[in-house]
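We show some of the complex, not the whole, and keep each chain where it was.
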């Protein structure tokens, strides 16, 4: 072994001789697959998140038109499984990922068409911008999909979809596919080719059992990691947002995120935590003219305009928002929303993952210069 | 110090001399307030719970008639605070306690009458057998009280009641008064003489904020020990019980406590646990002819018939059950219910206390000889 004090202090690190020895070392490193931290540290350990993903906006009209064209050209069936088209972040070329952890897709089902059953460790939800007529069958429980609803498919639940109507239907699919892929946690299994229960009830079994506010079936008491409630209906979501704003107007404190900004989180009634373990799902409402605080969070998120219009500002760049538009917000992007006449947005993010790992950070940047 | 081996093995423990020394010792113990375990162990540490409280049943007609008489004779006001009459278990003479941990009372409010505001560390709820017209105002939030509803007043929330109708109203009050008294945790504070908000809204603020199934206000995210939802409405409770039975009839598994026996637990949406920290509250429904398993639990409970009739069997003694009747079930009482044409019962117990302390035990005794 070589003691430092024995090293001649006259070593000339810039000498050609030294450089040659160094080159040898790096070559030998490479041969055994070793990488010196001192040559990569800055990239590996940035001062704050520097995502490859970029802020991005997709227009609903574009998404829908393309999905409809695929409805004409591509059948749904075993193997491909779904007529779902993933939104690829331009900063992540080659990967159909909205952010490094989140998959967002538009799924399109023709009239009288079925998507076969399967299950996977990835968790999923559907958010319905418009339309109805499709039932998603989750572990044998047919769940109606209607405008404004959030429908869950927690990990490892069998699910298929059937359109019983005479019109096509499209919706937003959200999954943790990129996260699960990045960390090698994917399991997948085929189910029946046809959904196992063709009934089309107004309320799913899960709603009948778990849909009473604060009511737990005694037979099913106990914490579960994922929500047993598979549908969060728009009528309730809308009422809750309306109530928050009304209560604030009546002088009740602590009901709003900030003035003019109501929001609800879809949660797991058995724990009070997020409905899914890997994704946070929320609905936000901004009153006319409201502009949210500028802030950053280390979570990445996707937003979809449900109703109304306005603008989104991401790292200083302003984009207009219209019906159905989808926005990807990478980690640590400075973000704010502004409503024109009123703006309802659905959003999902990977925040619960980082909350559980004590990694989540959030920073209000309002005070900074924009 | 005295070593055992020095004691003459010829000691005669029954000798008058020994008995005299023993009497001296016991007298000296008493002088300093000491009690030998060997003389009290059996009483202190029974093989299983041997409550002083006894199984007991109060007839609603008796309770209501007496409450109504007090409505004529006793005003409600500051100091006495409430026209509430506690049900005293015959096994606990002198104490107005239904069981060693649970207070059950009938409260009666005359037309246009108010009960002044106060708060206490004891948690409380009201269960409404019949009638309407009263609002309980909880921390400034007026909560309508109507037939079949469960209304909460978690510990240290200010609350008062006002009857805005032209008829008297009576209901069941449940509190953890005996538990809190036994362990010296009582704090009490007077509030305004009149309820601070005289409005009579159909839905309380707490319901507007927290009453959406699985919907959490983002501004109020986080676990709370007690439920933020102050009212559990009969319409939801009834629907949930109906659904459990229907689903079971449709072949869905795991929805019932046992065949013919549906039950919901009122829970805290921020945790999924019991709505109150010290009391479990549930609603049970037995279909016509259903007889529950005989079982014992170390929790004590109180039951009130909401609708229907049948019988209760406690430690082998059968009693008929009719509308409004109240039953006290001490710890480790063998207990079962039988429905005649159908039977809905509200119940509360101290089970959450013992669950948290790892003391709760339950035993199905079906297999035993009845």
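Just so it is clear, A and B label the chains in written order, and each chain counts residues from 1 on its own.
To be clear about the criterion, a residue touches a chain if its C-beta (ideal position, glycine included) is under 8 Å from a C-beta of that chain, and two chains touch if they have at least 3 such contacts.
These numbers were taken from a predicted model, which means no experiment stands behind them.
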Worksheet item: If you can see 2 copies, how many does the complete assembly in this structure contain?
Response: 4
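Basically, only the chains that are shown with their structure count from here on.
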Discussion item. Can you work out the whole-Å distance between the CA centroids of chain A and chain B?
Written reply: 44
Item to complete: Spell out the part of chain A that touches chain B in their complex, as residue ranges.
Response: 205, 207-221, 223, 227, 229, 232, 236-237, 239-240, 243-244, 246-247, 252, 254-257, 263-272, 275, 282, 284
